[in-house]
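With one protein chain removed, the remaining protein chains of the complex are shown where they sit.
Let's turn to chain A:
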């Protein structure tokens, strides 16, 4: 994983799976450079990343399949470097260069 080169952006890997990739141009892995600071000058956290993904990355119109009430919808697990985000402070986790953030839709088929 490469560290963000510029002072103003950090480079991270964002992954989508379990069907969520369909909302993001059918691409599972995205290497993104996101601003280090959010709209109000605070360090970018996962809540900001979710907003950023909706505004700048998502091509699909169906936002409700990704977010609900300003956070990821129920049934989506957010994994920060292969750990459930509940272990990392959920949407308040401050994103570090080289992080892997994985949005995973739970499956129900069997």
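Worth pointing out:
Heads up, the rule we're going with is that a residue touches a chain if its C-beta (ideal position, glycine included) is under 8 Å from a C-beta of that chain, and two chains touch if they have at least 3 such contacts; residues count from 1.
Basically, contacts and distances are computed from a predicted model.
For the chain of the complex excluded from view, the name given in UniProt is "Adenylyltransferase and sulfurtransferase uba4" [choices: "M-phase phosphoprotein 6-like Protein", "Coatomer subunit gamma", "Adenylyltransferase and sulfurtransferase uba4" or "Exosome complex component RRP40"]. Of the candidate positions A:8, A:39 or A:84, contact with the hidden chain is made by A:84. Chain A residues in contact with the hidden partner, per the touch definition given at the top, are 17-19, 22-23, 28, 59-62, 64-65, 68, 73-77, 79, 82-84, 86-87, 104-110.
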